[in-house]
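Below: one structure, written as C-alpha cells.
The complex appears here minus one protein chain, its other protein chains still in place.
What follows is subunit A.
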Amino acid sequence: MIEVQDLVVSYGTATALDHLTLTVGEGEMVALLGPNGAGKSTLANTLAGIIAPASGTVRIGGRLALIPEGRQLFPDLSVADNLALGGWRSGLRDPSSVYELLPRLAELAGRRAGVLSGGEQQMVAFGRAMMSRPEVLVVDELSLGLAPGVTADLAAHLAELNRSQGLAVLLIEQNARLAFELCSRAYVLESGRLVTEGACAELADDPRVAAAYLGGAVT
C-alpha cells in the first residue's frame, strides 16, 4: 500500500528525512515511533503529497487519507461541512456512512468544529478522513492531548476498520504502548533516520526501545 524508498526530504539546508525506506502492506497496521522533531510529520505530509521529496520514491497503492497532527479542522465550518469537504477527492458529499461509524458525529453535525473538545475534534478529523473512502490511512498522533478513554475508543474504531474493511494504517505515535497494542510491525525514527524496525512484540522487548518509549522495561 505504501512503499517508500530511499526518501530524502529537506527544508532549505536542513534534512528532515534522510534516506528513509519503509513499507505498509495491504491490510497491515504499522506503527512509526519517534521523538519530537524526528521527521514523523514530515513523512505524513510527504505521503499526503503536501511536501515534495528532494529525492527517493514514494508509491501509494490506493486512496490515501491523512489525519494530521493537531486535528487541523476548519474551525469556522460546521461538523457536517468539515465532513463533506473530506469527500473533496472521492466525490462523496453525504456523511451518513460516517455517522453510522461514529454516531456521536451525527449529534454534533450542526456545531462549529472550532468549539468542540479535543476528543470530539479528533473524531471529526477521523470522520473527515474516512469521507475520502481511503484504502490506507495515515494517522499522525492519534492520542496527542486526548484522555485515555477517548484514545481507546478511536483506536478500537481503527482496529475494527482494519479487520472489517482491510484498511491499511500507518500509525505515527509517541505513545508506544498504544502503537504496540494496535500494530503488528513498527519503525523507530530518530533525527530523520530509521534506527530500528521489526515486529512490535520484539521491539517491546528491546531494552533501548523500552527505555525510550515505554518508560522502562515492559512488564
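We take it that contacts are C-beta pairs under 8 Å (C-beta built on N, C-alpha and C of every residue); 3 or more make two chains touch, one makes a residue touch a chain; residues count from 1.
Assume contacts and distances are computed from a predicted model.
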{"item": "Listed names \"Cation:proton antiporter\", \"Acyl carrier protein\", \"Amino acid/amide ABC transporter membrane protein 1 (HAAT family)\" or \"Sulfide dehydrogenase (Flavocytochrome c), flavoprotein subunit\", matching UniProt entry of the absent chain", "value": "\"Amino acid/amide ABC transporter membrane protein 1 (HAAT family)\""}
{"item": "Option touching the unshown chain, where A:22, A:58 or A:84 are the choices", "value": "A:84"}
{"item": "Per the touch definition above, residue among A:26, A:76 or A:160 touching the missing chain", "value": "A:76"}
{"item": "Subunit A residues that touch the omitted chain in the full complex", "value": "48, 50, 66, 68, 72-77, 81, 84-86, 88-89, 93, 128, 132"}
